[in-house]
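Here the complex is missing one protein chain, while the rest keep their positions.
By written order: A and B. Residues from 1 in each chain.
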Amino acid sequence: MNTARFSAFGRQAGTIVVTLVGLLILTFCIGRLMPVDPVRAIVGEEADRATYEMVAERIGANLPLYQQFFRYVGDLLQGDFGVSIRTGQPVINDILHVMPATIELATFAIIVGAGLGIPLGILAAVRRNRPVDHVIRFLTLIGHSMPIFWTGMIGLIVFYAALDLVGGGGRLSDYYIGLVPETTGLLLIDSLLAGDWEVFWDAVNHLLLPASILGYSSMAYITRMTRSFMLDQLNQEYVTTARVKGLSKSRTVWHHAFANIRVQLVTIVALAYGSLLEGAVLIETVFSWPGFGQYITNNMLVGDMNAVMTCVLLVGVIFIGLNLLSDALYKIFDPRTR
Amino acid sequence: MTMNSIDIGTAAMTTPSRTTYTARSRLLRVVKDLLANPSSGFGFVVITILLVTALVAPWIAPYEPNMIDLGEALQPPSAGHLFGTDELGRDVLSRIIHGSRISLAIITIVSVIVGPLGLLVGTTAGYFGGWYDTVMMRITDIFLSFPSLILSLAFVAALGASLENAIIAIGLTAWPPIARLARAETLTFRNADYISASRMQGASRLRIIIKSIMPMCLPSVLVRVTLSMATVILTAAGLGFLGLGAQPPLPEWGAMIATGRRYMLDNWWLVAFPGGAILLVSLAFNLLGDGLRDALDPKQGH
Partner (left out) sequence: MEPHMDNRVPLLRIEGLRVSYRNGRTFTPVVKGVSFDLGRERLGIVGESGSGKSTIGRALLKLLPTARIDAARMDFEGTDLLAATERQMLAIRGRRISMILQDPKFSLNPVHRVGDQIAEAYRVHNKASARMAREKTLAMLEAVKIRDPERVYGLYPHEVSGGMGQRIMIAMMLIPEPQIIIADEPTSALDVTVRMQVLNILNELVTNKGIGLIMISHDLNLVRNFCDRVLVMRHGEVVEERAARDMQNCVHPYTRGLLAAQPHIGGSRRPLPVLNREPMLHDLTGTQP
C-alpha cells in the first residue's frame, strides 16, 4: 500500500471514529433526556430510599454526566448493551431475536424495489418525455408521497378483508406458529429446511403484501435515481460512439450505458435497503410483524431507555456501515479508482 | 462615507442586488411558470386549497370536529356525512377539514425552524471553512446517518409524546440536508468575483454572508424546503399514527388513521379519507418542488 493511499485510509478511519463518537453522544443524550428515572424503573415504585440509593450507586446514576457517558461507552465496548426493562432480557438478545423477521421483510422488499425500479428507471430515461416516462414518473411520485402505513391498511382492506387473497397480520397463520424449528429465524428458509411446504406457502402468503408495499416505496426512490443516472450517461459522448459503431439502441443502453451506472446502482440499492428500516417501523406496526421496527416502537412507547438507545445506535451503525460499503464498492468496481 | 461607497460597489457588482431589483416581476413569472405546467400547477392549487381550508375551517366544516353523537357512530359515507362518521359519531369530513390546520401548523413551524437554521449553518460553514466547517459537517453527517422517522421517533420518545414535541423533533431532523445544500452552494460562490469585490471594499464577513451569499442560496434552499415538506407531512403523520405525535382527540390525520385502524376492516372510510388527504398534500409538495426547481433553475430541469 503506498503512502497516499495509506493516508487516505487513515483519514477515512478518523472520520469514522469521529462519526461513531458523535453517534454515541447523540444516543447518550437521547437516553438522558428521556423522562424516565432509570433507577425507579429498576427498583419499582414502592422501594425505600436506601434501596433506591444503593441501585443508583450501582448503575452510576448519581455520577456527573460526563462520567456516566464514559461508563456507557465502557459498557458498550465490553459488549454490554444493558437489560431491557420491558422484557427483562439483555437488549442485544432481544434484537437478535427480532432481527430475522425484519431482514426477511426488507430483503423481499428490496428484491421487489430493485427488480422493478431499475428496469423502469432505464425505460423512463430511454423514453424520456414520452408517455411511458410520464406514467413511470407518476407511479414513482405516488410511491414517494404515500403514507406507507395507510397503503398497508388499504392493502389489508382490499386484499385480505375483501378479496381474501393474502394472509392478514403476523408472519404466519396462528395454527402454523411453532411448527418448524427455528434455525436461522428466517421463516422461508426454516420451513424449507424442515421440508414443510405448507408452512412455507403460508409464510409467503403473509410476506407478500407488506413486502410489496415496502418494496413499492423503495422502488420509487430507485426508479428516480436510476433514471437520472441513466440520463447522465445517455448524454455522454461514448454513447454516440457506440451508436456510430452500428450498435443497436438496446445494446448501447445495456452494454455501454448500464455498465457505467452499475456501481452507482449498487450504492443506492444498499442505501435503499437501509432506508427500509424506516418503512419497517410503520409497516410492522400495521401488519403486527414481530420485527425490529415493532420492537423500537414498543420500547419508545413505554420509555424503555436501554432498548431505545441501543436500537438508535444500531440504526446509526447500520447506516454508516452501508455508506462505507458503497464507498468500498466504488473503489473495487470502478476501473478509474482501482 | 465608506458605507456609501460599499453600497454603490455592491449595487454595481453583485447579482443579488439585481435580483431584488426585479424580485416582484420574477416572482410573478415563477408563479406563471408553475401554473403553466399541469403537474406543478396541480401542486400549487392543492396547497392553496389546503391554505384556504385551514384558514376558514370553522366556517366550511359541516359539523363540529369533536361533536360526539353515539347514535350516528360508524355511518358509511352518505349525503349527511360525505366521508362517513367515526366510532364516536364524529363527522370524518369535518375532522379532516380541521386537521388541515394542524398540518399547516406543522409545515409552517418546521419550515420556519429548518430553512433559516439550515441556511445559517450551511452558509457560515461554507464561507468560514476550517475547523468550524469540519465540526458542522460532522454534526450533519451524524444526523444524516438516520432515516428521519427513526431519529424523530427517538427524540419524541425522549421528550414525551405530543404534537409540540413531534414538531420539534421533525425540525431537529430536517435541517441537515438543507445545511449541506447551502454549504455546497456557498462553496461555488465563495470565490466569485463579486464576493471578492465586496470583501475588498471592506464589507464585514457577516454582511457578505447575509447580503451576498444567502440570497444566492435562496432559490435552491426554497426548492429543497418545499420538497422536504412532503417528507415532513409523512413523518408527522407517521408519528401521529404510532401514537407519538398529536394525541386524540386532536383531528390530526395520522392519529385519525391510528384510531380508525381498530375498525378499518368493516369501516374503510375511517382510514381511506384521512390517508387520502395525507397522500394528496405530500404529492402536492413533491410536484410543486419539482416545478419550482424547473422554474427557478432551468438548467437542471429533469
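The working rule: a contact is a pair of C-beta atoms (placed from the backbone, for glycine too) under 8 Å apart; a residue touches a chain by one contact, two chains touch by 3 or more.
Given the structure is predicted, the values throughout are model-derived calculations rather than measurements.
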| item | value |
| --- | --- |
| Touching partners, among the displayed chains, of the absent chain | A |
| Residue, one of A:7, A:62, A:93 or A:248, that touches the chain absent here | A:248 |
| Option touching the unshown chain, where A:86, A:227 or A:256 are the choices | A:256 |
| Touching residue (missing chain; options A:9, A:70, A:138 or A:238) | A:238 |
| Residues belonging to chain A that touch the chain removed from view | 236-238, 240-248, 256, 259-260, 334-336 |
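Here, only the chains that are shown with their structure count from here on.
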| item | value |
| --- | --- |
| Centroid spacing, where centroids are CA-atom means, of chain A and chain B in whole angstrom | 25 |
| Parts of chain B lying in touch with chain A, wherever the complex brings them together | 138-139, 141-142, 145-151, 153-161, 230, 234, 237-238, 241-244, 254, 257, 261, 264-266, 268, 271-272, 274-275, 278-279, 282-283, 285-287, 302 |
| Residues of chain A that touch chain B when the two form their complex | 15, 18-19, 22-23, 26-27, 29-31, 33-35, 141-142, 144-151, 153-154, 156-157, 160-161, 228, 274-275, 277-278, 281-282, 285-286, 296-297, 299-301, 303, 308, 312, 315-316, 319-320, 323 |
